[in-house]
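Presented below is the structure to which this report refers.
What you see is the complex with one protein chain gone and the rest in place.
This part shows subunit A:
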């Protein structure tokens, strides 16, 4: 009997069970430890207390999540645009690629701890430095993925389309660009996990609002429960963005799902 679709879903759910179990038991152990040991919530708050703080401070958390999300999206949009634009320039001009690539590599060696305060110093406490830092952190994985992706194009496909009389631009659009898409999504998934963290770090260094500011203030007033509440929100944001990327990938790379499915 064939029930391909339900079986697929059933397997997906079954596959998720171990992950859910391990996460739930980790929190359970943490909760039990805090209750049995009687450790001060100023040292280690229980998960139930963190959850409680999220509910109590929901207005504060929400008001500070919005600026963080703004910085994340603006920074990511900037980095996506720059990575795409640059990757096309680099693909058409190998000499420029050889000249500029080392600079991009160096940009990734800069310690964020040192760079972030300088960027805030230069651009102030508003959105700009946060956007720049998010872009700086996220653009490199996408650029490398795109450049490598173009180069992965099947030479037979390129020979074929060239034999049809295609121009360099046509070859790029019809062959090289689609070939790079699986690579691009691999880079995108890496980048997106950095984005929220980078925004929060930038806020931590200097901002008017944002989850980074919540964390900074809570730390200074010895409230680890609120620190962790903000951490939970930031993790959730990253997870949601990651899921959105995965969904987008499934839509764009639908042709890959059929492979090995003859």
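By definition in this document, a residue touches a chain if its C-beta (ideal position, glycine included) is under 8 Å from a C-beta of that chain, and two chains touch if they have at least 3 such contacts; residues count from 1.
Just so it is clear, contacts and distances are computed from a predicted model.
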Message = Tell me the UniProt protein name of the chain this structure doesn't show, selecting from "Protein phosphatase 2C domain-containing protein", "Sulfurtransferase complex subunit TusB", "Monosaccharide ABC transporter ATP-binding protein, CUT2 family" or "ABC-type nitrate/sulfonate/bicarbonate transport system ATPase subunit".
response = "ABC-type nitrate/sulfonate/bicarbonate transport system ATPase subunit"
Message = Looking at the full complex, which residue from A:60, A:115, A:157 or A:232 touches the chain that isn't shown here?
response = A:157
Message = Out of A:81, A:108, A:170 or A:235, which residue would touch the omitted chain in the full complex?
response = A:170
For subunit A, the residues touching the chain missing from this view = 154, 156-157, 159-166, 170, 174-175, 178, 181, 253, 255-256, 258-262
